[in-house]
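Starting off with a structure, shown below.
All protein chains of the complex are present and in place, except for one that has been dropped.
So that you can tell them apart, the chains are marked A, B and C in the order they are listed, and the count of residues begins at 1 in each.
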Amino acid sequence: MRQLCKGNVAVIKGAILAGCRAYYGYPITPASEIAEAAALYIPQVGGTFLQAESEVAAINMVYGAAAAGVRVMTASSGPGLSLMQEGISYIAGAELPCVIVDVVRGGPGLGNIAPEQSDYFAMVKGGGHGNYRNIVVAPASVQEMADLTMLAFELADKYRNPAIVLTDGFVGQMQEPLNLEYREVVAPEKPWSVKGTPETRANLVTSIYLETDALEEHGRAMEAKYIRCRHEEIRYELYRTEDADLLLVGFGIVSRVLRSAVESLRRDGVKAGLFRPITLWPYPSKVLAEVASRVQKILVVELSNGQMLEDVRLAVEGKVPVEFYGRVGGNVPSVEELHHQVMERVGVLV
Amino acid sequence: MRQLCKGNVAVIKGAILAGCRAYYGYPITPASEIAEAAALYIPQVGGTFLQAESEVAAINMVYGAAAAGVRVMTASSGPGLSLMQEGISYIAGAELPCVIVDVVRGGPGLGNIAPEQSDYFAMVKGGGHGNYRNIVVAPASVQEMADLTMLAFELADKYRNPAIVLTDGFVGQMQEPLNLEYREVVAPEKPWSVKGTPETRANLVTSIYLETDALEEHGRAMEAKYIRCRHEEIRYELYRTEDADLLLVGFGIVSRVLRSAVESLRRDGVKAGLFRPITLWPYPSKVLAEVASRVQKILVVELSNGQMLEDVRLAVEGKVPVEFYGRVGGNVPSVEELHHQVMERVGVLV
Amino acid sequence: MRQLCKGNVAVIKGAILAGCRAYYGYPITPASEIAEAAALYIPQVGGTFLQAESEVAAINMVYGAAAAGVRVMTASSGPGLSLMQEGISYIAGAELPCVIVDVVRGGPGLGNIAPEQSDYFAMVKGGGHGNYRNIVVAPASVQEMADLTMLAFELADKYRNPAIVLTDGFVGQMQEPLNLEYREVVAPEKPWSVKGTPETRANLVTSIYLETDALEEHGRAMEAKYIRCRHEEIRYELYRTEDADLLLVGFGIVSRVLRSAVESLRRDGVKAGLFRPITLWPYPSKVLAEVASRVQKILVVELSNGQMLEDVRLAVEGKVPVEFYGRVGGNVPSVEELHHQVMERVGVLV
Partner (left out) sequence: MRQLCKGNVAVIKGAILAGCRAYYGYPITPASEIAEAAALYIPQVGGTFLQAESEVAAINMVYGAAAAGVRVMTASSGPGLSLMQEGISYIAGAELPCVIVDVVRGGPGLGNIAPEQSDYFAMVKGGGHGNYRNIVVAPASVQEMADLTMLAFELADKYRNPAIVLTDGFVGQMQEPLNLEYREVVAPEKPWSVKGTPETRANLVTSIYLETDALEEHGRAMEAKYIRCRHEEIRYELYRTEDADLLLVGFGIVSRVLRSAVESLRRDGVKAGLFRPITLWPYPSKVLAEVASRVQKILVVELSNGQMLEDVRLAVEGKVPVEFYGRVGGNVPSVEELHHQVMERVGVLV
């Protein structure tokens, strides 16, 4: 079915198609339409929507529902995600699947409600305490808001780990055509879950391992699945990179501006290409290194002070110069602005 | 004055000498002795100790006291720090100074109370939302628990930014000689603070900047101070690196084991040296790159699954092979274990 | 259907027959089996069970569900009920129906988990702020735990007001035969509710009335319904009062001991009778005054320091001597003990 849909609403439509039947959250601009759509649609399919007392409460309800084997999600923006960091660490440590949407706004602190990509570090690198990783996907369109939310549910269950949909107010608020195919969701069996039934009575969901050797073994097992995830779940998009001298790197809304910049630059003789990571963790480091080996310069563009930049530099390992251009505070660079930035830096490439 | 002192207690002794006069916190093993010492000593110098309702409450009290110009601190372990991530982002965004001690325990989730270094990502890289950085120092002895806490207060005020003392249950629980000199603390003037006085009535402490250009300007100004901090505040320790072929890299408690491993390896003919970062942010990347350029191999050792490893790799940029050895769950490698690990990997260097 | 059932479980069976489809709560001994039964049974009939972050969160979720027109309940014991007092006042002020079960334990403060009736004041008289009343019913058997819960839902809806089931650990923990008839519950229409539908969009559920005249009018309307409730909803039980010289007065578990005491006393020639209020608010003052006019003495027995005693004295207005015997801390008087108490006080009546 083809429809005109807002990004934040597409998240919930995708979630329902993915079999999500529980949503616990607390509203915050610019993520509130996700809660609103969840409140409207999830009860219609027999699921539960609940506005919790706070983000701390919400993420712990997600923890509980995930332990019971339900496909469950929450959504918020930066400040709310920060409040959820303890819960996310607990969910990861207990090896439970859930989906969390971060519609990034301007920060730090209260900041403003305009779009940034400045929660990259908080979602992709750090966040909560201890050795764990979030799976992170970054939609660049309303269609992907639905599609990558569905993917997030699949990856979360496959790896029993939190999966983050990292997006921003632009993609969340824009309206675009959305194609959704109704499909039979076969909810995965979760024999490890605790459902209050006799069959699951012996199951234990926990992140506590008092003995050091037991916790080390648990950590090793988690690490092993993260290594497997790095091998199997890389998603990215290449655009006109075959003959490129200049590689533009950006994700989410930025990648759409960069795509136009590629066209614009090529019209002026600069052989530009675009590398768009779709999974931010695991990061497509290997393919980026391979593409990078064929270009003369890389320009990373982010709505931040340079966060994904570290992952690009880790992938490229100094083999090609990596430059950075960022806007913050809710400002998004225009095609002209990026064209100009490139021409200033890489004029010699022409 | 020379005394035998526990690491967690030394933190508070250093804090008081640094002029800290307010502590808000919530107890958690293995950080509880810090709260206990704070409750005992801070009121004795006319300060305030308060056990808050939760870590969320505690960090917001720190926010308030910092805004009022008081030298203020809190301490916790992983789960508590995760709950504080929103507040830390607010404090950073409002450009307020405070000191936060993280006595890292095993994680993620509830984990156990044995030592790890697995909050490196959460404190040094990510954490809360938005574009900001924590200043992070890593003590390796009881003496440094006091000294680096004092330094943290100075850096926090100098840069009006949260400063983290990242340590672990080993350093927190050990007893060692501590030398403290009583000195006159000249509390810095904080003309920007909000004290409820007529002079400070016009001051505004906030992290909200509704206009995108205003938030961008605020972000640029914060970035500028972070760049200045990177230039001026690097602290590290080198040990027998002049002629080293093999560079061991580790911080905190691990660096003490590595120092013994250097001796042990040299007895077997391996020219090993030690690089110990004392500031984890800003990371001593430039000096590490310089030292790395003279060795044949680097081995990073952490009580984690490899977190600081990223900063080493970012510094070295592929110029020397970087290997990793980690223990987690509260297990700490012995000198023999590290000697053995090195011999297996770098036998050819002998 | 006749079954052997625990009092706390009977509450939920009654609730479900009454059409209750939502339960929000936080566990506390000796009320936890109510939450446990709710978690087990309410989802089976398509309803929602949720363990909230705290009692404060739970009662506000009850507020929300009640506003949406759902038959909703919670349960707790003393400390939890105290935390709910603000929410109960809001629910009463917004004129919303809900059922709240208080399985009274020993207090004040943490006290212990043994039965008392010492929340009488908190539930029947005071509690939250402002001019409002709780409807309060007091079961004395497992059968009544179900029946009076059903009645509570009816009264709550009829008067759009919180209805309390005030019971204790004895009645909650005992097992007795329970007869339940399956019946078609016709959920009442609630045209005033806010369901997120176009029809209910114009509805407003609130307790705020900024203008003094508006709040006074609101208060008068609430008062009018309370007066109607006093006229229409009195429930009580009389036992051998026709010829009684001595009237024993007690509710809940105490009334069962008193009934045996009546028999025991009559065997010794004391013409005793029992007055058992079933509704504690509205209190059966008129009928009690009428019965009291025919006796020579009244003995009130409570598991408290004399709380219902005030309502007895208000009803009797000094026309007959009213004495009191209470046990607290979880101790329950035996038949012999009461027999002895009576003989000491009223020997002259024989």
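The criterion applied here is as follows: contacts are C-beta pairs under 8 Å (C-beta built on N, C-alpha and C of every residue); 3 or more make two chains touch, one makes a residue touch a chain.
All of these numbers come straight from a predicted model, not from anything done at the bench.
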Chains on display which the left-out chain touches in the complete complex: B, C
Contacting the left-out chain in the complete assembly, out of C:45, C:187 or C:214: C:214
Full-complex touch with the removed chain, picking from C:125, C:195 or C:294, is C:125
For subunit C, residues touching the missing partner are 56, 77-79, 81-83, 85-86, 88-94, 104, 106-112, 114, 116, 118-119, 121-132, 206-220, 223, 304-305, 307, 310, 313-314, 317-319, 327-331
Name every residue on subunit B in touch with the hidden partner chain. 39-40, 46, 48, 50-54, 56-57, 60-61, 64, 196
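Keep this in mind: only the chains that are shown with their structure count from here on.
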Count of steps on the shortest touching-chain route from subunit B to subunit C? 2
Computed distance of Cα centres, subunit C from subunit B, in Å: 56
Just give me the whole-number Å value for how far the CA centre of subunit A lies from that of subunit B. 28
If I count partner chains per residue in subunit B, which residues reach a count of at least 2? none
